[in-house]
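The other protein chains are all here in position, but one chain of the complex has been omitted.
Per-chain residue numbering starts at 1, and chain names A and B are given in the order in which the chains are listed.
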Amino acid sequence: MNRRLRIGLFLGGAALLAGMLVAAVGDLPGFGHYPGPYGILIEETGVAGTSATDLVTAVNFDYRAFDTMGEEFILFAAVLGVAIVLRRRRGERAEDERGDDHHFPGSSSALGALGLALVGPVFVLGAYVVTHGQITPGGGFQGGVVLAAAALIAFLAGEYVAFKVIAPHAMVEAGEAAGAAGFALVGLGGLIFAGTFFANFIALGTPGSFLSSGTIPISNLAVGIEVAGAFLLLWTEFSDQALVVRSK
Amino acid sequence: MTVFPFLVAIWILCWGLYGIVSSRNLVHLVICLGVTQAATYVLLLGVGYRNGGAAPIYADIAESTMVVDPVVQALALVDVVVEATVSALLLAVAVQTHKRFGTIDPDELHSLRG
Partner (left out) sequence: MTALQIGALIVVGAGAPLVVLVRDPVRQAFCVGIFGTALALLFFVFQAPDVALSQIVVSTVALPLMILLALAKIREHEEEEEERE
């Protein structure tokens, strides 16, 4: 079907969809009048039940840890898919990676030095966000992307070779797989030691202290490593395609 | 006024779908898919909001303060990160499509060749 027919058909369908959605939205309780009951239940028992002061992390890694494991495996499968789709094929070869002509136009040694100097502080920030997920806003998912960004700064400052040294391919892949497996092992630990998959089987500390909330810091660490490895693998695959892989 | 956030979510959804249907470039299509997903985040957070509620972090507020619903925030938070990786997969497919067929215009990619 040609383009005009397709767009005309879409506009008709979208009008119908929007009409039905607006009618459905009218039956909702209204913005600000949340009826409960799950949110209110977690608000009342969350801090006592998990010793985590950040209820969103408690929901993610304790009450609904099974769903988080499913989402984490979606992430793992998507990165696996990218690695397969962008694999080296028969008609392609890699340019010599050790050459120094992978600098971007406009990059200078000052920019490179500044970028490399920022890698350390951003790594510390990422580690802070990952490990304090149960106390303040943060956690494995956000902190993992910040950790990946720490290595990426070297790439963005024009130092492609330094980026490959900071985040070598084998280590990134191993880290990502270890993170995914670590999260599943936490669940199995709950099954073995407390009788329920993903039960919190380590002693809960006092809310607000660094090592509180039982298995939540371990889950945070596993997810942080996995997300950092996943994003670094994605960026490495794409930048390899753009800078290194050429057809014969 | 109490349905305004949900109407904005429907508005964003329809614009995202229009972008997907009328796109001439596979990369543009992937970005419009991201816009469509943003509509679901606005809807989720709009459903969980409570008037006068604070953020669900008890690190520095009294234990008896009313907070907004943390369950929908947990859903939206994980969704944001997973969406980025799925978009990356679609972008990888677009790159390989260009290598194989020489074009990334969806209107010109009409037959599944073996």
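Simple rule for what comes next: a residue touches a chain if its C-beta (ideal position, glycine included) is under 8 Å from a C-beta of that chain, and two chains touch if they have at least 3 such contacts.
Just so it is clear, the model here is predicted, and its values are computed rather than measured.
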{"item": "Touching residues on subunit A - with respect to the absent chain", "value": "31-32, 54, 56-57, 129, 137-139, 141-142, 145-146, 148-149, 152, 231, 234-235, 238-239, 241-242, 246-247"}
{"item": "Touching residues (missing chain, whole complex) on subunit B", "value": "1-2, 4-5, 8, 11-12, 15-16, 18-19, 24-25, 27-28, 30-32, 34-35, 38-39, 41-42, 45-46, 49, 53-57, 67-68, 73-74, 76-77, 80-81, 83-84, 87-88, 91-92, 94-95, 98-99, 102, 104"}
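We take it that only the chains that are shown with their structure count from here on.
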{"item": "Geometric centre distance via CA averages, subunit B-subunit A, whole Å", "value": "15"}
{"item": "In the complex, subunit A residues that touch subunit B", "value": "3, 6-7, 10, 14, 17-18, 21-22, 25-26, 28, 30-34, 38-39, 42-43, 46-47, 53-56, 58-60, 64, 67-68, 71, 74-75, 78-79, 81-82, 85-86, 135-137, 139, 141-142, 144-145, 207-208, 227, 230-231, 234, 237-238, 241, 247"}
{"item": "Contact footprint of subunit A on subunit B as seen in their complex", "value": "1-7, 10, 13-14, 17-18, 21-22, 46-51, 55-59, 63, 66-74, 77-82, 84-86, 88-89, 91-93, 95-96, 99, 107"}
